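Every protein chain but one is kept in place in this view of the complex.
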Amino acid sequence: MQSVAVLLTVGLVSFFLFRYVGDPVNAMVGQDTPAVEREALRVKLGLNDPAPIQFVRFIANAAHGQFGLSYRTSEPVSRMIWERLPATLELSFCAAMFALLVGVPMGVYTGLYPRHWSSRTLQAISLIGVSLPTFLIGILLILFFSVILRWLPSFGRGETVTIGWWTTNFLRWKGLEALILPSITLGLFQLTLLMRLVRSEMLEVMRTDYIKFARARGLTNRAINFGHALKNTLVPVITVTGLQLGSLIAFALVTETVFAWPGVGQLFIQSVQFSDIPVMAAYLMLIGLFFVIINLIVDLLYFVVDPRLRGQMGVRAGAH
Amino acid sequence: MATGRSVSNNAPLLEVRHLRVEFPTRRGTLLAVDDVSFEIAAGEVLGVVGESGAGKSLTGNAIIGLLEPPGRVAGGEIRLEGRRIDTLPYEEMRKVRGAMMGAIFQDPLTCLNPLYSIGRQLVETIQTHLPLPAGQARKRAIDLLKEVGIPGAEQRFDHYPHQFSGGMRQRVVIALALCAGPKLIVADEPTTALDVSIQAQVIALLKRLCREHGTAVMLVTHDMGVIAETADRVAVMYAGRVAEIGPVREVIKQAKHPYTKGLMGSIPSLGHRADRLTQIDGAMPRLTEIPKGCAFNPRCGQRGLRCLVERPNLMTAGGSLAACWLHDRQGVGGAVAGELADA
Partner (left out) sequence: MASRTAFAQWLHHAADSDIWWSFKSSATTVVAAVVTFLIIAMAFLAPVLAPHTPFDPGTLSLSDGLKPPVLVSPDGDWSFPLGTDDQGRDVLSSIMYGTRLSLIVGFASVVVALVLGIAAGLISGYFGGSIDAVIMRIADVQLTFPAILVALLIDGLVRGLISSERHDEIATFVIIGAIGLSFWVQYARTVRGSVLVEKNKEYVQAARVIGLSPAVIMVRHVLPNVTGPVLVIATINLGLAIITEATLSFLGVGLPSTQPSLGTLIRLGNDLLQSGEWWIVVFPGITLAALVLAVNLLGDWLRDALNPKLR
């Protein structure tokens, strides 16, 4: 339900932007084009049709990946986005992995030993991590690792390999090197968020009766901490990770600007600066689509993790 | 010291001596369990009764070594089969829990991990303590489920806790507590959260299983009815201390401590043909403001001057032990001023 509502709203906003904020005709013809010619173009583009028909046409085109031409470069928007999508996806993927693989263990640790000095230190650092804006983290990383130490590149994708239409960073050392700083920048906020979340969930779960009962049964700490407790923190962690993945892709645009990373986020910023409406509309639709896909995956994961949901589904399926 | 049914000549299964449990708080340290001593013989059922806050659950938690911080054992000792267990390191104590001592908590709805099937939780517990291969552990688990009366045990093995009713879940909890063959079970209000109609079944089951397995039980409850039906001996706790301890018939029929008398008087069908239920005036003092002398003295109808200043320890009173000066040769002392008319 939520997914449908999101897609519909996003479609409406995109359509509104596309159709009424920018005038597609103005963008396509010169200043001195006579009014007759403009009118002919309007008819040809169907801009005089009733709004609902135009909306349906817009959505149908969008479904086929057609968003018209960019005002700024006159290239097809879909091609601009396809070219840049792999860069954004690879960056977001690495950042998410970084956040998960570091944030979750740190959260477990600080949740299990909340009074230990190292946990307190991590918790304090994480508060700073939440307060630092992404772009500032990026700049500080560049200052330290690129300008002062000269270890890592500070802009661009380095070397990439093209497979079909997909360009990847993963197959060249220079490409992997270029991924490090942007991934950390993008992932750090999510990392601190995940760590704090897992920590508080862990603390909560450790107080539950079933953990106490597991102790009373004499189970090993290992089985209790990493089996019973961790698994029970997974549901909220999945929820937040899912929600955060959407914002990860959105925050990628800040990171991409800092590191001159040629992804869709950078494209979007440029299109906002030039009010390049078709690109903005397309980007919006793309984010909406990601949101829906991620939601679907989150629902599936719930299903795997929590038997109570499986039970409900079973009952529901059985009733029909 | 041994009281009531003086059954065995060998050392008791569980010995608790002068146990003290403290809770450090911002306003000072609270003494939640104060100098509690008792013992449980092998196969015996000891009921522990008292109002909430009397320290009975904390005593149980101290025995299984799971006091929640900042609570801690501040004094005394706990011995299981003669071996001191209150000072064991965590890992050693872990091996005792489950294998030697099982525990059953109040709420079966929250005691089972919702994300694991009950079979998995059983097998996990069995394999933690017994060197059984997976197949045999599974068989033992299914046998236990049958024993606690889960219909269709084989099919139910892979079901999750939410697929069971409250009573069934408490049966699963009992199976979990028994599955590694412990000598003692600490059951903390095992039926309070259940429907009244199911309580009796679960208690009967617990009693039968423990008799069959020769398992001793420390049954913590505030339900005198349950105690009367189940326990061999009973300990009455008040404000962190044992007020009276003795064989269950003795305590019920001839309570020695004024508090116990009040407690028995407040239970229908157990009092001696009382026309009306009596009640004890007032409430148990908070741990921060336990009065000097006998903790019960503000609510006691038989108090004397001695009760206001001197704290009574357990002393022989008929077939039981009671912490009350009434049973001391020197008595409760002179009447408290202003109460002459009453006396």
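Residue numbering begins at 1 within each chain, and the chains themselves are lettered A and B in the order written.
What we mean here is this: a contact is a pair of C-beta atoms (placed from the backbone, for glycine too) under 8 Å apart; a residue touches a chain by one contact, two chains touch by 3 or more.
Every value quoted in this text rests on a predicted model; they were computed, and no experiment measured them.
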*If you put the missing chain back into the full complex, which of the shown chains would it touch?*
A
_Among A:82, A:135 or A:302, the residue in touch with the chain that has been omitted_ = A:135
_Touch with the omitted chain, as defined above, among A:87, A:254 or A:285_ = A:254
*Absent-chain contact - pick from A:17, A:47, A:85 or A:309*: A:17
*Option from A:5, A:35 or A:149 whose C-beta touches the chain left out*: A:5
*Name every residue on subunit A in touch with the hidden partner chain.*
2, 5-6, 9-10, 13, 17, 21-22, 127-128, 130-136, 139-140, 142-143, 146-147, 154, 246-247, 250-251, 253-254, 257-258, 268-269, 271-273, 275, 277, 280, 284, 287, 291
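We adopt the following convention: only the chains that are shown with their structure count from here on.
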_Whole-Å gap between the CA centroids of subunit A and subunit B_ = 55
*List of subunit B residues in touch with subunit A within their complex*: 64, 66, 94-99, 102-103, 105, 107, 110-117, 124-125, 128-129, 160, 162-163, 173, 176-177, 180
_For a test of understanding, state which residues of subunit A touch subunit B in their complex under the given definition._
208-210, 212-221, 223, 227-228, 231-232, 305-308, 311
